[in-house]
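Omission of a single protein chain aside, the complex is shown with its protein chains in their original locations.
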Amino acid sequence: MPYVKIEVTREGVTREQKQQLIKGVTDLITSTLNKDPHLTHVVIQEIDLDDWGYAGEQVSVLREKGITAEKK
Amino acid sequence: MPYVKIEVTREGVTREQKQQLIKGVTDLITSTLNKDPHLTHVVIQEIDLDDWGYAGEQVSVLREKGITAEKK
Amino acid sequence: MPYVKIEVTREGVTREQKQQLIKGVTDLITSTLNKDPHLTHVVIQEIDLDDWGYAGEQVSVLREKGITAEKK
Amino acid sequence: MPYVKIEVTREGVTREQKQQLIKGVTDLITSTLNKDPHLTHVVIQEIDLDDWGYAGEQVSVLREKGITAEKK
Amino acid sequence: MPYVKIEVTREGVTREQKQQLIKGVTDLITSTLNKDPHLTHVVIQEIDLDDWGYAGEQVSVLREKGITAEKK
Partner (left out) sequence: MPYVKIEVTREGVTREQKQQLIKGVTDLITSTLNKDPHLTHVVIQEIDLDDWGYAGEQVSVLREKGITAEKK
């Protein structure tokens, strides 16, 4: 009986990426914990940049300063 | 001091249904745990069908295939 | 696809009360939204009294002062 | 490694107020727990008035009756 | 800035399995969304069997009846 919530900033996540996250997390839980996937629910929640704070600053402000969350 | 979060797919839940959920959950907690209803908060969160995954698939895809969540 | 989280202070909730909450919430969602109960998950989380704050005070402190959450 | 979620009714919270909440919570955690702010994430979630229930009623109904959440 | 919460019934999840879940989810998010892993936090929460309800019944009761969550 797993339930997974993924919160991520709203920055153009596509439908295909969401499907990859859902499939990937469900497969991971199935292979790691041997759970029936019909008992696994995954919920993705996109958060507006004004609503996510990191190190005391809104992500919208960080982005305006050119600071991204991308992997280098 | 109860707090309840109800997450449900966004599929036409009406204002009246939301009120029924809020009233029903609050009454249930009052009768079961004898809690003052003024200390009970209920939050409903509707989730887009692309953002809810079940058994590794987006619910939007399941709905396109004709698979519903309805009670038979 | 509903998921429900119930957070309540840890003050002697019995196994039977938990079962009543689970049954009651699931029945409420089934009757209100016509959802298949096999898609409804309910999670109860008990919170220690030091970890719940109300009006700026720990509930453990409120209880020491004789302030309860009981319905009058 | 703190993560903070703030849920509040959607009633005109401004960008500046959100920044104050993010800055204030991050500073509070830094000063109280001595945590590196680069490990503190704060997420604000606004909830529609139909989706928040208090004492068994939708907040939208309470507001129509003239009942506010303002500090007197 | 992703945050992931994994809720799973407390049924002997080992430290190694938790590490696999954390590593797997973080890698999935890095590869799917190209996020810096230093901004990804994953929290696992185990839930007692009395506290998880499925289809209106406590999982502890389902287990006593021999109903498992295992993949066949």
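Letters are used for the chains, namely A, B, C, D and E, taken in the order the chains are written, and counting of residues starts over at 1 for each.
Operating definition for what follows: a contact is a pair of C-beta atoms (placed from the backbone, for glycine too) under 8 Å apart; a residue touches a chain by one contact, two chains touch by 3 or more.
Everything quoted here is computed from the prediction, not taken from an experiment.
Peer 1: Over the whole complex, note the residues of chain E touching the chain we left out.
Peer 2: 15, 18-19, 21-23, 25-27, 37-38, 40-46
Peer 1: Going by the touch rule given at the top, which residues of chain C touch the chain that is not shown?
Peer 2: Interface with the chain not displayed, on the chain C side: 7, 47, 50-58, 60-61.
Peer 1: Can you list, in ascending order, the chain D residues touching the missing chain?
Peer 2: Output for chain D: 1-9, 13, 17, 20-21, 24-25, 28-30, 32-37, 39, 47, 52, 54, 59, 69-72.
The rule is short, and it goes like this: only the chains that are shown with their structure count from here on.
Peer 1: Quickly list, by label, the chains bordering both chain A and chain D.
Peer 2: B, E
Peer 1: Taking the mean of the C-alpha atoms as each chain's centre, how many Å separate chain C from chain D?
Peer 2: The computed centroid separation for chain C versus chain D comes out at 21 Å.
Peer 1: So the centre of each chain is just the mean of its C-alpha atoms; given that, what is the distance between chain A and chain E in Å?
Peer 2: For chain A versus chain E, the centre distance works out to 15 Å.
Peer 1: Any chance you could list the residues of chain A touching two or more other chains?
Peer 2: Residues 1, 3, 7, 21, 25, 37, 41, 43, 47, 52, 54.
Peer 1: Name the shape of the chain contact graph, picking from line, ring, star, complete and other.
Peer 2: The chain contacts form none of line, ring, star or complete graph.
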